[in-house]
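Complex shown without one protein chain; remaining protein chains in place.
Entry: subunit A
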Amino acid sequence: MGLLVGGGGGGSMHSMVALAWDSGDDVCVHGVGMLVIDQMLKAHVWLQTSDGSILQVEQEVAIFCPFICHEIQSGTGSSKCYPISLPSRVNPPMLSLILDYCRFHQVPGHSNKERKSFDERFVRMDTKRLCELTSAADSLELKPLVDLTSRALARVIEGKTPEEIREIFHLPDDLTEEEKLEPIKNTMDDPRIRLLNRLYARKRKELKERERLKNVEAEAERVDDRSVDDLLSYINGGNGDFKGTTTSKNKKKNRRRKDHQKTAPLNCTSCSNGTSSSSNSVDISKKESNEMDSVCNNPMVHSNIWPNLVNTTEFLDSGNARFAPEEFDDCDLDDDIDPALKEEIDREVADFARRLNSDWPERLQEILSVGSDKNQLPLSRNENGTSRRFRGDQLQK
């Protein structure tokens, strides 16, 4: 796009008249001489931005802005000594942009297609400028431009997560956990759960590392059933023995369950639920990763199971049910993420863990505490396979 900037005209050193033409056009409409005459014939107004600088602009362009139009009608702006004071949100670069917009659109000759095309090109700028421009256009009451920029901002926002939006617009993360939970959420994109998953994925990898160093004998049981059993051990008493072996009770249960898979569940005693398994939670991690690796390599998949297991491991290994932020700082995982990003994620995760500590301990405690009450499980069976009747008051909170 060619730009001819002519000075002079009307004697003012500050005036800036720009004639722009597309390189596709074959000829520039005005020669320089004509330009000077035009400028002398056209009326001008003087605008002053909050930094004190004054600009001389063709009146026909400036009055496209209702604010300026009103000011002219009340008598200001006709000379350099009495410039129109523009609102503070209009700084010189924004003014320049707005005048470009006005200059194009105030010409009646353009087709709708041309206008649309101009608009599309016009709003291509970084978000910060877009915000400034929206704000400036709003203060000058230039509704068409406000609409254009607002739509563009909406497109920036569309499809983004709250964190992404926060980052783009430099907004504080000042909603409390409660406030975040309260909204009517039809979204599946709960940022809390996503961060949790990431947190657990890393923890899982750490455990996997630890596991390789330990000497644990692998069970050659039916892998399918074993893993599901293991998953539930925390609910039904997973703090049994920490050694590597599973009890024969477990094996019997698995076989029985397999047999009953195909029959209709009308016979209540055949219903298998809740193994009061005493399998090793550390053992789980190895089994888990073997089994699940074959199913899916995606850490997100694992992390949906793992929340429970990781908590258990934390609880059992360290005897401390809370997430200690220090735990995560020691993680040295080779994730093939670049170190800077990794550091940021680690910080995010540690920060999240801290916030989690202040919010979730009660709920987590509840879930975890079932595992610790081996003798008072609601679903435990004795060796004969008959179940005890549940008494609500027995369950410890």
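In the analysis below, contacts are C-beta pairs under 8 Å (C-beta built on N, C-alpha and C of every residue); 3 or more make two chains touch, one makes a residue touch a chain; residues count from 1.
The rule is simple: contacts and distances are computed from a predicted model.
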Hidden subunit of the complex - UniProt protein name among "non-specific serine/threonine protein kinase", "AP complex subunit sigma", "Nuclear cap binding protein subunit 1" or "F-box domain-containing protein": "F-box domain-containing protein"
Of A:Ser50, A:Ser96 or A:Thr161, the residue in touch with the unshown chain: A:Thr161
Option touching the unshown chain, where A:Lys42, A:Arg89 or A:Arg115 are the choices: A:Arg89
Missing-partner contacts on subunit A, residue numbers: 89, 128, 131-132, 134-135, 138, 146-147, 150-151, 153-155, 157-162, 165-166, 169-175, 179-191, 193, 224-225, 227-229, 231-232, 235, 257-258, 261-262, 265, 268-269, 271-274, 295-296, 300-302, 304-305, 307-308, 363, 366-367, 370, 378-379, 386-392, 395
